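Take a look at the structure below.
Yeah, one chain of the complex is gone here, protein chain that is, but the others are all in their spots.
Presenting chain A:
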């Protein structure tokens, strides 16, 4: 009989056979970090106007090129003062929004009495998110998102900031993620190229240019959808619409496009 301490309390090998260690490690392959996004959202657009910010993103969650989920809300409000728009991986988006929800609860405990207003501004939130993304990329386990954070900065001026999976940060009067940064950003710059110009634009003008850009993106972006969400962040709060539809589309140009399908001409 085996009297060594490491055998104490164990089934006897001579009665039950050798101990089977294999159940301890069920997966024979090593753990893997995220290598690519799976369910994804496409571009997010945001522009400043004189009293706030307008942000939009469509409601599609694509699985590769498959339009898998058609009712995914990609704009999330934070404490009624900021909005975060997500492109990239939807499950990472859900992880981050759960985390932000927790954060906002903690923050409201920290300033619980009614007349207190110390809150995280959109600029503070943007810094926080960028640190979070950078930390994860440094662990070689990135959160696969590119997001726009909109609201107001500490001087209560309109704020639009971008943060991506590498931890890169950027602010500008107008911003777009993904393919929108190529297709919509040049159009948005004609609306407002500088903060001074953005400070002269009205809410209606801002909404109009966003609608136009969403339309261009739906024409050209193969991972986009007709229904989208649009939020206006002003000093009064957040006005969120989640089932906007593109209007006045014309597909007349479509039958002149050649070279993508099976045509032989």
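We adopt the following convention: a contact is a pair of C-beta atoms (placed from the backbone, for glycine too) under 8 Å apart; a residue touches a chain by one contact, two chains touch by 3 or more; residues count from 1.
Everything that follows uses one rule, which is that contacts and distances are computed from a predicted model.
Asks: Considering the UniProt annotation of the chain absent from this complex, which name among "Proteasome subunit alpha type", "DNA-directed RNA polymerases I and III subunit RPAC1", "Protein kinase domain-containing protein" or "Cell cycle checkpoint protein RAD1" applies?
Replies: "Proteasome subunit alpha type"
Asks: So one chain is hidden, and I want to know which residue out of A:39, A:96, A:120 or A:163 touches that hidden chain in the complete assembly.
Replies: Residue touching the chain left out of view: A:120.
Asks: Go through chain A and note every residue touching the omitted chain.
Replies: Against the missing chain, chain A presents residues 110-111, 115-121, 123-124, 126-128, 131, 154-155.
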